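My structure is below; once you've seen it, I'll send some questions.
The complex is shown incomplete by one protein chain, all other protein chains being positioned as in the whole.
Chain IDs A and B follow the sequence of writing; residue 1 opens each chain.
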Amino acid sequence: MGAPEGPVHEALAALDLVDHHCHGVATGDLDGPGFESLLTEGERWPGLSPFDTPAGVAVRRHCAPLLDLPRHATPEDYVARRAELGAREVTRRFLTAARTGVFCVDTGYAPLPLTPPAALARAGGGTAHEVVRLEGVAEAVAARGVDAGAYADEFRAAALEAVRRPGVVGVKSVAAYRTGFDLDPARPSDAEVTRAARAWLARGGRLDDPVLVRHLLWTAVDLGLPLQLHTGFGDADLRLHRADPSLLTDWLHATVGAVPVLLLHCWPYQRRAAYLAAVFEHVYLDVGLTLHHVGPARARAVLEEALEITPFRKLLYSSDAYGVAEFYHLGALAFRRGLGDLLQDRVDADELHLSDALRLARWAGADNARRVYRLPSGH
Amino acid sequence: MGAPEGPVHEALAALDLVDHHCHGVATGDLDGPGFESLLTEGERWPGLSPFDTPAGVAVRRHCAPLLDLPRHATPEDYVARRAELGAREVTRRFLTAARTGVFCVDTGYAPLPLTPPAALARAGGGTAHEVVRLEGVAEAVAARGVDAGAYADEFRAAALEAVRRPGVVGVKSVAAYRTGFDLDPARPSDAEVTRAARAWLARGGRLDDPVLVRHLLWTAVDLGLPLQLHTGFGDADLRLHRADPSLLTDWLHATVGAVPVLLLHCWPYQRRAAYLAAVFEHVYLDVGLTLHHVGPARARAVLEEALEITPFRKLLYSSDAYGVAEFYHLGALAFRRGLGDLLQDRVDADELHLSDALRLARWAGADNARRVYRLPSGH
Partner (left out) sequence: MGAPEGPVHEALAALDLVDHHCHGVATGDLDGPGFESLLTEGERWPGLSPFDTPAGVAVRRHCAPLLDLPRHATPEDYVARRAELGAREVTRRFLTAARTGVFCVDTGYAPLPLTPPAALARAGGGTAHEVVRLEGVAEAVAARGVDAGAYADEFRAAALEAVRRPGVVGVKSVAAYRTGFDLDPARPSDAEVTRAARAWLARGGRLDDPVLVRHLLWTAVDLGLPLQLHTGFGDADLRLHRADPSLLTDWLHATVGAVPVLLLHCWPYQRRAAYLAAVFEHVYLDVGLTLHHVGPARARAVLEEALEITPFRKLLYSSDAYGVAEFYHLGALAFRRGLGDLLQDRVDADELHLSDALRLARWAGADNARRVYRLPSGH
C-alpha cells in the first residue's frame, strides 16, 4: 500500500498546487467536539460520530500517519494525539503535506477565529492571496448605516476598496445560499436597487433579497476580477436544487466577455458545470469541498464526471478547506490520487499521450488558476 | 463464478437483513403474462418481453437456479417451471434465500391480492412489522363519508387508530406521486384544510390536492413514527422531476427534531438524498426498488453514489419488492453483492479498516433500521 506509481503520479506529487479557493484554519486548540463539528457539513448529532462518514474514515486513514499514529487510528486516539501536538504543530504538518504553493483565501466566512491568509501560507510554505466575499462587504455597508438611495454607490465603493487591498485576486458570491440561481439575469435598475435596499435595511439580517443579490453579481462583474460562485454541495442552509449552476445560463450569456466565472464545488452538478465550461469561454469549474468529503475512495469517480467534456484549460484545483488543517491535506491528496489514477490509466490504455496527461495535470493543479487570476508563474 | 469472497461478503451473507420497506407477494399462481407484468415498472408491450430488461436478465441469472433451472434459463422455461412449482413453493424458496430477518411491510398498495405481513415473514423465516400508507387512510375516511369540516379530525383519528395496531412501526406517504415535492412547506391552517377537503370530497378520486397532501405530511409528523417517503424512481404515474427529494428541503428544515424521515428508492437522485442525509439529523435513505431493477451488474455503482457522502448511520436496506417473490431475493442479493464488493475493495486498497467495513455492512443491512424503528436487536 505504498504511494501510487507512474509518471503522472510522480509529476503531481512534485507539483506545487494552486488552491484557488480555501478558508483559514481555526486558530485555537480544538477540543474533541469542536474538531468533530468541523468534520461534517451537518452537525454533531447524538449517537452519530462525524468520524462515521466517508470524510471521517479518510481522516483516520490518511491523516493519522501524519500525527505519528497508525493508519485507521481510533477517533479517540486521533483526537487525543491532535490535542497533544497542539494546533500550531498539527497545522504545520498538514499544510506542509498538502504541498500547496499558493492559497487563495476566502476571508469572508469566519464564525470561528481563523488564521489570516499570510499565516496560513506561512504554515504551508506557500504564498497567500485573498478572495473578497461580496455578501460580507454588502452587509458591512448595511451594518455601518446607509441610506437606501446611497446603498448601490456605497456598496460599489466598499467593494472597490476591498479588492484594491494588496493580495486580492478575486471576489466570491454565495448567491446560491441566499436566493439560488433561478434569478432574473438582467442588471437591476437604480430604482429597483433603492427600493429593495430600503426594505432590506429596514428588515436587517443577511443579504438575501433577490434584487440585491442580482445587483451584487453585476457589481462583481464591474469590479473586473475573477468571480467565484458557490454551486452545489454545502451545508443545510442550502437549497440544493436552486444551486444548480445551469440555472445561471441566462446570466452567463449576459456576461460573455466580462470576468472569469469560477464554479466552485459543483457536486452533484459536475456534469452540468462541465457543460457550461465547455460552451462559455469565461466559465471554469472545480470540485473542491467534494474531494475531501467523498475522500480518495471516490475522488476519481467525481473527477471523471467533471472531466467528461471539460476543456483542459477549464478545470481548477481547490480544497475549500475550512477550520481543520486535515482538509488541506486531504483535498490535495484526493485531487492528486484521483486525477493521477484517471490520467495514468488513460495513458496505460493508450487513450492519452503521456505528455498530454502531464500537461493536463499541471494545468488543472496549478497553471489554469495562475492564468485566470494572473498569478506569477510557479517555480 | 462462485459466491463472492472475502470477510465482508461472508459477514453480509451471514447477516439477517432488515428490509425496512417492502410489500406482499401475490397470493395466487401467476400465469406468464401476470408474472411478466410484475417484472417491470412499465407494462407488457407487444414485441417487448419484460425479460429483455436488466431486471429480467437478473431474474434469469440469479433466480433460475433456485427453481432448479440452469443459470440464464429461457423465459419460457422459467415461467413454466415457476408454474409447476406453484406460488407457495416459489415464495418459500426466494424468501428463504433472501435471508431477511425483519420485513417492514407497506400494506397500503394492493391492486392484486397480496400475502399479509405475517404470512410473508413466515415464508421468509423472519418477523413482520407493518407500515401504514397514509394516503390510503385518508381515502378510506373520504370513502366512508365525512364532512369537510370534520375531515382533519377524522383523518387524524383514523391514522392514530391505524398506527396503534400491533406491529405498526412507521408510516408512509406517496406525496411524490400525488403532487410532487415542490409544495409549500408550512402546515396548512384548519380553514385551508376544510376548504380543500370540501373540494376534494365533492370531486372524489384519489388524494391529490396540494393542501391535503401537505396536511397529510404534517399529520404524519404528529403521529410520532418514522415517515417513509417515496422519492425518485417508480412507475409512469410519477413526474420524476417533481420527485427530487431536495425539493423537500424547506419542509425538512421545518421538521427538524421531529420524526425520522426515510427517503425511499431515490434513484437517480441518490446523491441529492445523500446530501440531505448528511446535513439533516432526521433524514435517512435507501436505494430499494432500484437495486433489483438495475440488477447486481449495477447495484454497486448506485450504492457508490449513494454512499459518497452519506454518514454510515444513515443508509438502510430495503427491497421494495412487490408481487413477485423473486425481488426479495434479488434485492437482497444485489445489496449484499454491491455493498460487499464496494467495502471489500476499499479494505483491500487499505482505504477502510476491515472492522469499519464490517460495522458499516451491519449498520446498513440491519442495525440502522432497528435503531430508527426501535425494533428489538437482532440475533
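Going forward, a contact is a pair of C-beta atoms (placed from the backbone, for glycine too) under 8 Å apart; a residue touches a chain by one contact, two chains touch by 3 or more.
All of these numbers come straight from a predicted model, not from anything done at the bench.
Listed residues A:8, A:196 or A:247: the one in touch with the omitted chain is A:247. Of the residues in subunit A, those that touch the hidden partner chain are 244, 246-247, 249-250, 253, 271-272, 275-276, 278-281, 304, 307-313, 346, 349-353, 356, 371.
For subunit B, the list of residues touching the undisplayed chain reads 1, 40-43, 45, 47-48, 50, 52-55, 57-58, 60-61, 71-72, 233, 235-236, 238-241, 267-268, 293-298, 301-302.
One rule holds in what follows: only the chains that are shown with their structure count from here on.
Taking only C-alpha atoms, you rotate subunit A by 120 degrees to land it on subunit B; that is to the nearest 5.
Centre-to-centre separation of subunit A and subunit B, using mean CA positions: 37 Å.
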